[in-house]
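With one protein chain withheld, the remaining protein chains of the complex are depicted in position.
Let's look at chain A:
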Amino acid sequence: MLKTLLPALVIGTMLTSPALAQSLTVGVQNLPAWLDPGKDFGNQGSQIYFNSFDPLILKDYSQPGANFVPGLATAWEQTSPTEMVVTLREGVKFHNGDTMTADDVVFSFERILQDMTPEFAGIHRQFFDNFASVEKVDERTIRFTTKKPEPLFEILLNTSEASIVPKSHIAGLSGDPAAVEQSDFDAFMMAPVGTGPYAISEFQPGETLVWTRFADHWGEPAPLETVTLRRIPELATRVTALANGEVDLITNVPPDQLQTISSNPSLKVEGAVTPLFHVIFFNTENPKLSNPKMRQALAYAIDRNLLNEALWGGQAKVPPAHTYEQFGELYLPDADTYSYDPDLARQLLEEAGYDGSPIRFDTDPVYYTNGLLAAQAIQEMWSAVGVTTNINVTTKWTGPDDDLEVRNWSNPMYFADPAGSFGVMWAPKGSGSEMTWPTDEAYAQLWDTFRYSTDVASRKQAYEQIMDVVKEQMPVLALYQPYESYGMRQGVTWRPQPGHIPYVLDFRAGSISLE
């Protein structure tokens, strides 16, 4: 019985192999529970949006710099420091067949600027705080107005949060078809519609997503007929699914599994440094750490290059400050905000009057790749300068807790400017500053100079001064940009593009090919 069954199973497995035709199956570690680019800045959603949605302005994602190209807008002009006029592309179709109108564009921003749900309100604060209004000038022209001078118009209109969605489709999803209600957005999250080269034809929250080539896409057609994303949370299962030919590509391969994949002749590994920092941050309001010298000492005691060698095989990138190559002219490759100096650390500990009481270091057991290992290594490094550490492993987000001392976190690059990474967390009203680092009026003024100056030189100068404040105050230490690896079968030509925010699975024309 078993002998006759097995060959049948083998044939069955071969028939279901995804290698045929221009289709791709991806085993992902996680999938979001809902989808709406305007509501979401999370790492799970960022995998998805780029293939299905377009912002007004796109860019050349094959390089890290800001090389903007037309998206749903064909032209744009900053007519004054606080005003941007955008000309819309004609004949753009949404996946449901609607033609994009100026009203859709205005609505896509108004839902954020008018705080239509708490999530939109959050994106409003973190991305579009400076935006005052979005108006339709005529059927092809949109005018954006800001409160203060806006140096980041192009960058902000390029974000995935600024993607364009169909107004009348959304309004018609539930209740009164003419009115936009909360329940319309709830329904849209389950069956999102955009203008990108792939339509989302099937979405089971957190489990499965199927993209189908959208024939009426305005730009270059999608290279693949279908793409299926399957959530496979267990690493061993994900690697096996790849080796077994059940999937063509897998995400989130940690450094210690790279050998398993690359030693298989039919598989290969691709990877890139991710524009995201693993950081540790200090609760400056906790009496144990309220002395800046104490925080500086702990930062100086960490040998980040050794962490990189030991945990990432040297493939991660250790930054000199809270700065990314993607910032272009604002990038600070020569800064000395963060450095390793154990002797100075010992001296600072003495000056701060450290009494030997243990420091509590909070970390999630698995959320950040190598997060717990890094915590244990840091415990040893601190021990070398005389600081005892208790590692507190918890799945709870302890960031806002009063008794927080130190914990790990990630600071992703939400858009390619210091305002879009450092700022989201550590501006005067950033989410990190609100938790652990109350800042003063001088810092707020410095931040405003950086954020709203329209010439690059003054912005860069202010950015350097902000990094000096960070060096002095040490609210946060950027450890490294992790190296994110993907496993795939030999016939797949794909790699993460350097112009993207973290985790984007870019399957647009030019980014992927199959044999």
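General remarks:
The definition used in the following text is that a contact is a pair of C-beta atoms (placed from the backbone, for glycine too) under 8 Å apart; a residue touches a chain by one contact, two chains touch by 3 or more; residues count from 1.
To be clear about the criterion, contacts and distances are computed from a predicted model.
Among the names given as "ABC transporter permease", "Cysteine desulfurase", "NtaA/DmoA family FMN-dependent monooxygenase" or "Carbon-monoxide dehydrogenase small subunit", UniProt records the absent chain under the name "ABC transporter permease". When the full complex is taken into account, the listed residue touching the unshown chain is A:400, out of A:400, A:438, A:491 or A:510.
Touching the chain that is not shown, out of A:205, A:271 or A:386: A:205 (per the contact rule at the top).
Of the candidate positions A:81, A:245, A:292 or A:342, contact with the hidden chain is made by A:245. The omitted chain makes contact with just one of the residues A:122, A:219, A:255 or A:386: A:122. In the full complex, chain A touches the hidden chain at residues 6, 9-10, 12-13, 16, 27, 33-34, 41-42, 117-119, 121-122, 125-126, 186, 189-190, 204-208, 230-234, 236-238, 240-241, 243-246, 395-400, 409-410, 412, 424-425, 429-431, 434-435.
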